[in-house]
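Only one protein chain is missing; all other protein chains are in place.
Presenting chain A:
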Amino acid sequence: MARTLSDPGGGAKEQNRLLLVATKRSFTIIVYALLIALAFSMIFPYLWMLANSFKSRTDFFTNPYSVIPMPPTLSTYYDALTIGRMGVYLGNSILYAAAVLVVQLFIDSLAAYSFARVDFPGREALFLAVLATLMLPGSVTLIPTFLIAHGLGLTNTFTGVVLPGFAGAFGIFLLRQFFLNIPRELEDAARIDGSGFFGTYWRIMLPLAKPAMVTLGVFIFLNEWSSFVWPLIILSDWKKYPVTVGIALFRDVNQINWPAVFAGSTIVSFPIVILFVLAQEYIIGGISLSGLKG
């Protein structure tokens, strides 16, 4: 700025430059204002949810939109866990998510390694057959999957909930892509040391694929935790419901007790928030990747 003042001859040119700086600055301010306003619209419903989950019923009915509960209470959480049976649902969801996470990671990575590195006849065709299932809309497979599970005697069972999630075409695709980029020399060394295909997979490839496995693992967990339609259809006993179906049921029978429903919703969202904080880079990296590859 000092330079502009000491510059005597600049006249109109200088004015133009200042105008440009001013418009640039006001543009930045507008951008920030817009982003902040939108960010508030994203976060505010959650703040309300959290605040209301600590409100007594009278407090909620008199001040449903205050952000500070007066006085804060934990009885809503007690209600959610007892009347709402959220504790049972939470345990089920953890079980379902853990089972699908572990088994799918193993099955997907084993298949992905095979597709990437074992040169068996028919490999390309079989891989294409796997990829093609990504195009199938879930809407078409929902009814037959239910009928197959029913035929296998899996309705209303733990296995019925998790079995269809034990393999994923997307996971196989993602991990294969990763395995293809690992230098072959690393395996050759293992091969010379007498490792078979499985030994190479288990001791060399899996440890190297850790970042990809974590990314996929986070996606599998998020997916299973949020899954609603499948458990809703396959289960009929509330003792086996995951949190998503459970909270929906709780709201249906407890329309008036919003604070307890909010407490339940907070319980459902909590593990997700923790996971997101811990694995944000993996989640965002994974989504970015799927967009670029597509």
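Simple rule for what comes next: a contact is a pair of C-beta atoms (placed from the backbone, for glycine too) under 8 Å apart; a residue touches a chain by one contact, two chains touch by 3 or more; residues count from 1.
Assume contacts and distances are computed from a predicted model.
Hidden chain, UniProt protein name from the list "Sugar ABC transporter permease", "Lipoprotein", "Ion-translocating oxidoreductase complex subunit A" or "Sulfite reductase [NADPH] flavoprotein alpha-component": "Sugar ABC transporter permease". In the complete complex, the hidden chain is touched by one of A:L90, A:A111, A:V161 or A:A260, namely A:A111.
Note on the undisplayed chain: of the listed residues A:V21, A:M70 or A:I287, the one touching it is A:I287.
Summarising the interface, chain A meets the missing chain with residues 28, 31-32, 34-35, 38-39, 41-46, 48-49, 65, 107-108, 110-111, 113-115, 118-121, 123, 126, 129-130, 133, 136-148, 150, 163-164, 166-167, 169, 172, 196-198, 201, 222, 225-226, 228-229, 233, 243-245, 247-248, 251, 258, 261, 265, 268-269, 272, 276, 280, 283-284, 287-292, 294.
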